[in-house]
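Missing here: one protein chain of the complex. Every other protein chain is in place.
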Amino acid sequence: MTFEWEWIPKLAQGLPLTLQITFTCVAIGIVLGLLLALGRVYGHRILRGICIVYIQFFRGTPLLVQLFLVYNGLPNLGITLTALQSGILALGLNTAAYQAEYFRGAIQAVRGGQMLAARSLGMSLPQAIRFAILPQALRLVLPSWSNEFILMLKYSSIVFTVTLLDLMGQGKRIASRNAKTFEVFLVVAVFYLVLVLIVSTLLRLLEKRVSIPGLGAPSEHR
Amino acid sequence: MLLRVEDIHKQYGKDKVLCGVSFGMKKGETKVIIGPSGTGKSTLLRCINRLTPADQGRVWLEEEEITHTRASINKIRAQIGFVFQSFNLFAHLTALGNVRIGPLKVKGMKKDAATKLAMEELERVGLSDKADAYPAELSGGQQQRVSIARALAMFPKLILFDEPTSALDPELIGEVLEVMVSLAKEGMTMLVVTHEMGFARAVADEIIFMENGVIVEQGEPKQMFTNAVHARTGEFLNKISELYGETSE
Partner (left out) sequence: MAGSSLAVPSQLSEQETLIQNIARLAPFIPSLLRASLINIQLLIGLIALGYVFGTLTALLQVYGGKILGTVARIYEWIFRSVPALVLLFLFYYGPPRFGIGISGFAAAMFALGFRSSAYQSQIFRGAIQSIPSGQMLAARSMGMSRIQAIFSIILPQAFRLSIPGWTNEFSSVIKDTTLAYAVGFNEVLRTARIVYDTHYDLAMSVLIFVALIFMVLTLAGNALMGGVERRFRIPGLQVPGHEKTRQSSRTSSDSWGLRLRNFWR
């Protein structure tokens, strides 16, 4: 087994893409997830139904299938996206479904008496949501955001299947030239290990500053 | 001498919980340990069967030294029964299962024999009709009685009771004390940490008063209650009797 030092900078070229994809899809996930959760908890029947179907679909089907659906399937409907757009969209839609559930748990944890109190003050439903429920629910959900981030960081690797050159894609590229796939990917593994370590430490520090321990236990998987 | 406890010391950090406790017990005796909370009474019991290792001091069960480094501690523990304040019944087993598991797994009895024995002990504590109930389905008093049956099924030489009724609602205390009184009268050697003065007065051969990690005084109940040597002892007994004494016989 031999390793080459030059792999390291070459692999590092994939890092910006990995991080970009991760950040963007988590951001999409937070916004969309919140909307879905609100729709699910406060919406009327049809809206609630749509949200439930969305959530069940994106949580119940494999991420890779979702990626291909966006990249290869959408063109059937006339929508063609670039590989990057597809990657971010698929991951974003996926994480939104999981985020929606964490939000829902948090909202429902806060709901009861708080809602009563808000309404009895004369607040309308949207006001009550905005001033009484959400501020608390958002705090409860913070820990699961960091968890999702780490998860998406790892799952972002699937975009190499649509030939994107993220960390994983760079690895594949180097390996296909020197046929030392195992060694190259050992280095890739170390990259991810370090990345996950750094990011989770940072997130934990951030969390300590900002959050309240509470509900909304995150699930690790897809 | 069935049990000999010699100069037990135990410290948690800076906290000296036991500072040289010694006493002995003969077969068939029932002794009650009383004292203010936090004076190491429970710790003492756990040092006796080495659930908590003492820092210093020795304990003998008949001829065997429990505290010896080479002692077969499991064999010794199988001869000493322990009844916990929080019952600690095995949550995944029925009452019958709980009583049966000691003879089955520790003593290697055959299943039929163990089951028969377990039913007898449950009968003895008045719960044979609850054999198939899980701990969560029993009241506190019932759980504690099962726990006593579990200890009895091992045919112990000695049973240690660590505040057996402290976690029970008042109306459930009676049923447990009743079992304990009949055990004492049948000649079981018992060392009981408790506040229940009615029990002590009824069956204790000796009351041991502990404070600040040492035995302040020990003597027969009659003598302790009326004519205690140390003022502190009398003080404490009076206070306890007011709170717990006459109501729970």
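Letters A and B mark the chains in the order given here, with residues in each chain numbered from 1 onward.
The rule is simple: contacts are C-beta pairs under 8 Å (C-beta built on N, C-alpha and C of every residue); 3 or more make two chains touch, one makes a residue touch a chain.
Treat the numbers as computed from the prediction; the structure is a model and nothing was measured.
K.L.:
Determine which one of A:T24, A:Q99, A:N147 or A:Q170 touches the chain that has been left out.
P.N.:
The single option touching the absent chain is A:N147.
K.L.:
Go through subunit B and note every residue touching the omitted chain.
P.N.:
The missing chain touches subunit B at positions 49, 51, 74-82, 84, 86-92, 101-102, 105-106, 134-137, 147, 150-151, 154.
K.L.:
Residue-wise, where is subunit A in contact with the chain that is not depicted?
P.N.:
Output for subunit A: 1, 56-57, 60-66, 68-69, 71-78, 80-83, 101-102, 104-105, 143-144, 147, 154-155, 157-158, 160-163, 168, 171, 175, 181-183, 185-186, 188-189, 192-193, 196-197, 200, 213-222.
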